[in-house]
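Complex shown without one protein chain; remaining protein chains in place.
Up next, chain A:
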Amino acid sequence: MTLVLSQLFTGISIGAVLLLIALGLSLTFGQMNVINMAHGELIAAGAYTVYVLQKVLSGAGLSLLIALPVAFVVAGLLGVLIEVLLIRRLYARPLDTLLVTWGVSLILQQVFRDVFGAPNVQTRAPSALTGSIHVTDDLVISSSRVFILVLALVAVAALTAGLRTTPLGRRIRAVVQNRDLAAVSGLATGRVDRLTFFIGSGLAGIAGVALTLVGPIGPTMGTNLIVNAFLVVVVGGIGQLKGTVIVAFTLGIVQSMVEYTTTVSVASVIVFVVIVAFLQWRPQGLFTLRTRSLA
């Protein structure tokens, strides 16, 4: 029982990281209808931000706290750069966008190798997050995983509140719902696009910061996660926060459970099979945006 609970918690924390990545993807995908293949490298950019800050600042706790906003801005600006230089020029050409952003992803990976070296690098976790919490005598969960979970939940809450209640959020939703109508209503859709890319990419940077607490930092760390994040976005329903949250945690838990009883590769295979089956049943995802009736 304790084992199950401990795996459950590991799953939830995997889900939390997936959620952070998928939220950003879902936001940029919903906005521009294109897939940014370089999203994974924005995660790595966030993680390397922690590494660099730790070189400059001595305290691990301080550098982690500063890294959160800095990584958000670094990854966000990188995302905006990709949007301005490439994605907006390939609007309505999704296949080309896919190829071009994949190229960007490869270039960024090489840049990371050249600057930081090909081997993985390590950061020190702040002492407050290295310990673990004894829930019961047997059940022990690591504090860094709790921190990641809280971070993800705060991000979801902030994003939801921002999209729902602020006029800025409503503009983003308006452009997602009908770009032409938004433009003829006088909205500068290009600026809304850039802002959305900034927020979505910034969330990837935050995910990168979170990942430094649970694993090594390497040039290809984002690629390994991005496939699962895509699955979360597709299965959850594009542009649907609720679906993204549910699927991210479900996927994390299923993966961690199956991984424990079998192996990592078997777990991946099982997850993929389940998702393919699910999409046969509901190709539009768990939740869908209500679309204009054709009648």
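Convention: contacts are C-beta pairs under 8 Å (C-beta built on N, C-alpha and C of every residue); 3 or more make two chains touch, one makes a residue touch a chain; residues count from 1.
Assume contacts and distances are computed from a predicted model.
The protein name that UniProt records for the chain not on display, among "ABC transporter ATP-binding protein", "Acyl carrier protein", "LLM class flavin-dependent oxidoreductase" or "NADPH--hemoprotein reductase", is "ABC transporter ATP-binding protein".
The hidden chain makes contact, of the residues A:145, A:171 or A:194, with A:171. Only one residue from A:132, A:185 or A:284 touches the chain missing from this view: A:185. On the side of chain A, the interface with the absent chain consists of residues 165-168, 170-171, 173-174, 177-178, 180-190, 289-290, 292, using the contact rule stated above.
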